[in-house]
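All protein chains but one are shown at their positions in the complex.
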Amino acid sequence: MSRVILEVDHLTKAFGGLLAVNDVSFQMYEGEILGLIGPNGAGKTTLFNLVNGVYKPTRGHVRFLGQEITGLPPYEVVKRGLARTHQIVRPLNEMTVLENVVVGACFGAENLGLEPAARVAEEVLAFVGLAEFRDTLAGKLNLAQKKRLEVARALAARPKLLLLDEVLAGLNPAEVERMLGVIRRIREQGISILMIEHIMQAIMSLSDRVVVLNFGQKLAEGRPQEVASDPRVIEAYLGDPEMAKKILEEEA
Amino acid sequence: MPEILASVLDGLLIGLVYGLAAIGLTLIFGVMDVVNLAHGAIIALGMFAVYLLFGAGLHPYLGLFVVALLGLAFGVVVYLIAVRPILNAPPLMTLLSTFSVSMIIIGVGTAVWSTSPYNVNFPVTTLKILGYTVTSARLVAALAAVLVTGFLYYFLYRTTLGKAVRAVANNREAAELMGIPSQQILAISFGIGTALAMLSGALIATLFPFTILSGGVYELKSFVASVLGGLGNPTGALLGGVILGLIEGSVAPFIKISWTNVIEFAIFVLILLTFPTGLFGGRR
Amino acid sequence: MKRLWVLLALLGALALAQGHTVTIGFTVSKTGKYNVESVNQLHGIELWQKWVNDQGGIPIGGQRYKVALKYYDDESKAERVQQLYSRLISQDKVDFLISPYSSGLTAKAAIISEQYGKIMVATGAASDSIFKLGYEHVYQIYTPASRYLTGTLDMLRAADANLKKIAIVYEDSKFAKAVATAAKAYAEKKGFEVVLFEGYPKSTTDFGPIINKIRAAGAEALVGGGHYADGATFARQLYEQKVPLKLIALLVAPASDEFAQLGDAALGVVAPSQWEPLVKYQQTCGPSPAQFTQMYKDAYGKLPAYRAAGGFAAGLVLQRAMMDAGSTDPAKVKAALDAMDITLFFGHIKFATDPANHGLQLGHEMVQIQWQKQGGRLAKQIVWPLGAKTADLVYPIR
Partner (left out) sequence: MKLLARPFFWLIVAATLVYAALPFWGQNVTLRETLVLSAIYVILATNLNLMIGYTGYVNFGSIVFFGLGGYLTLWLVADHRWGLYPAVLVAGAVTSLLAFLLGIGVLRLRGAYFALATIGINEAVKDFVANFDPWGGAEGIFLPFTAFKAMGGPGKALWTVYLLIVLVMGLSLLVAYLVKRSKFGLGLFAIREDEDAAVVLGVRAPLYKTLAYSLSAFLPAVAGGLYFFKNGSVVPDEAFNLHLSIEAIVMVMLGGQGTVTGAAVGAALYERLRGLLLTIQGLSNFHLVIAGALLLLIILFAPGGLMGWLYRVWPRLRRVLE
């Protein structure tokens, strides 16, 4: 078995009285794609924000490659090789696509100067298929392109672990296919991926393992097929286990 | 000791007037997230409005009603020209557009009235309250500030229009979904904020001499009072004004008067840094 | 044809201007805080110009020089003053300068006049400190701040041998602070107890906190103030709040006729004054006090305030220096100013010439006025020095 890349240990985040993430623990291994699923409001994005340092946890620890990164600010986390994308895209609107990716390369794990960063950025843009838009202002891209830009910026940081937050949401089937290709090729480069996704079909086909959150707590963890047939998971999603099972079967 | 109380009493009375000015500023921010940098110039307009009405033979206190109506109309005009087109632009834009309005008002005001001081000269009597000497003008100004605030609260909480203003302040999109014409409400809110600023200016004009530039002082005090009370919170702004007045009144006996401003601004910056939402909770 | 005449007239004017004109430059606060005082001063200067030119100009070295004035509005703002004085010197090429009104603005103008080596007669500026910076081209007409209130305190002591507690409250300006600081030292020497010594910011309109302090300190008399706008407001609020003071002496404001607009609030208020129409100086040159007063009344329909007299006197001093020098050459005029020791309708004029105080006024003295009711009308009376008085001091006033 390969070594542990990320360890989430009894992680808890309270907003006022609400426990958005409640005592969640799991591990992920190098080279793995781990899916993070759960109904809306289950605390998935909050968990991402805890892992990459946007929020400080109320309790618990995050360890990356065996090092404690709990409470480190996001810009430190990136430098250690943990990059992420946003669920709601956040392009730097008044900067070009290339400049957006150069920011990622410059301030990422390799801490590059402007010129090497530009080379990395060109390479990454070609990789995600945005090369032709390099001089377009980022604000002018369509949603699918913006999603790919998110991925490109994160990749330009040269991460060992990539957190993808719903990169497929809002895309049409052709665009989804294209993005899935990108994700597979990222994995082929040996980058581990922790991804939040709502499209079950995608998560089931891509993930090595899946962690399910519900009301901030970990509900289940395991291989996609095991999790998909877990009645607790199905109930969490749909209230009616029979109905949910039927839908899942249809999708698969 | 009694002298300190006299000073504190003075501070309380003037603080209510500061509070009224601050409500005008904070109401606009609360409803549409705009910091109105024309606030000071508008306060000065209120001063000159009451001065002109007085010159035309209207008692300053009767003039207040006219000033309020003028303020409402003027505010709606300013909103339509300078605020509405850029309401969804970055905050810098509304700061600058309201500031440009301020430049225009002060420029015209300087051309018309120069920057020389003016006075609303009407007979003032002195009253004794618990043994302290208070001029009638100060007492009336404070009372008027309280009445106007009371009236505003009645409007906001008891009338349909007022409830619509609060709904828009709370969540513009949701209010629109419920069929509230948000553009009209925003215009009216800006008008009310402007009217309050002009009223406070008019009240100040009954107390002290003023120039077209005098509004600046009260604009800064309004900032301080609204931030103390939490930007966007009218009750907070009134309390902030009172606190400001009380600080002025209670520190005055112990330090050089000119240090009060330093203390006020230092408190202002400190509050912003430690409680950005004010002592009584702001909108965010 | 008509055009030709206009052209000829213009050429004639030009010839006159080139040969026989001396141009005096200055700024006036037509707007802003100092506008009342400054416009008074301007009227004085303009009256001098008219007076000189009506006589055919200044006789210098056998020729007559007409006086031309060049001035701008400084809006009572320091930064404008420096721009405009640079402009007067480098662009308008004026021959001599008169200061703006007020010590603060004059201090700024003085730097420019000194940087360019232009002679400036400072009027409407009493601060001593301007003359302690090592300038060599600036000359003061007014009695300096350090001697401003000494007469007031002498008078108060003479009126009431038992009075102890006085408050000194002054505007935070160059002039008023200098006056107040000097007055404090003199008061303590005279056996008064200064129970309150405090400045208020220039923009003050609410004197409530200060008035509360005056009450709290138990002051029996008040001396202080600053300039017109703040002084008038201060006096009004002192009256409205019924502060029990035996004497109120304020700088500048009560010496203006406009002060009468305060009505009963003006009653009894005392002011040191640089000059009053009723003074009896025996002039050695220029008009007599009575002649000046009459000219001013004819021109402006009211009695001259001392700022107007100061403006006229500034022109007269320049005129006299050019006549003494027999030239408009700056070095010669400067020598004449250094040597000057004359009495005008305005009083005695003599400048310090030692490097540490160069240009400071040594000769001129203050008089004290008080607002009194005469047959139901408010009027200014000279109440000190005793030799010059036109009425007895009313004391205590409230």
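Per-chain numbering from 1; labels A, B and C assigned in written order.
We take it that contacts are C-beta pairs under 8 Å (C-beta built on N, C-alpha and C of every residue); 3 or more make two chains touch, one makes a residue touch a chain.
Treat the numbers as computed from the prediction; the structure is a model and nothing was measured.
Every visible chain touched by the undisplayed chain in the complete complex is listed here: A, B, C.
The hidden chain makes contact, of the residues B:58, B:77 or B:272, with B:272.
Of the listed residues A:13, A:44 or A:86, the one in contact with the hidden chain in the full complex is A:86. When the whole complex is considered, the residue among A:113, A:181 or A:231 that touches the unshown chain is A:113.
Of A:47, A:128 or A:157, it is A:157 that touches the chain left out of the display. Where subunit A meets the chain that is not shown, the touching residues are 52, 54, 73-75, 78-79, 84, 86, 90-95, 99, 102-104, 106-108, 113-114, 117, 153, 157.
On the side of subunit B, touch with the chain left out of the figure occurs at residues 29, 33, 35, 81-82, 85-86, 89, 91-93, 95-97, 99-104, 106-108, 110-111, 220, 223-224, 227, 231, 256, 258-259, 261-262, 265-266, 268-269, 272-273, 276. The omitted chain makes contact with subunit C at the following residues, 73, 78-79, 82-83, 86-87, 90-91, 104, 107-108, 111-112, 114-117, 129-130, 133-135, 172-174, 177, 199, 201-202.
Following the convention adopted for this analysis, only the chains that are shown with their structure count from here on.
Separation between the centroids of subunit B and subunit C, computed from CA atoms only, is 39 Å. In subunit A, no residue touches two or more other chains. In the complex of the two chains, the subunit B residues touching subunit C come out as 3-4, 6-7, 10-11, 14, 110, 114-117, 124, 126, 133, 135, 138, 207-210, 214, 217, 248-249, 252-253, 256-258, 260-261.
The residues of subunit C lying in touch with subunit B in their complex are 30-33, 35-36, 75-76, 172, 198-201, 203-206, 208-210, 212-213, 215-216, 229, 232-233, 240-242.
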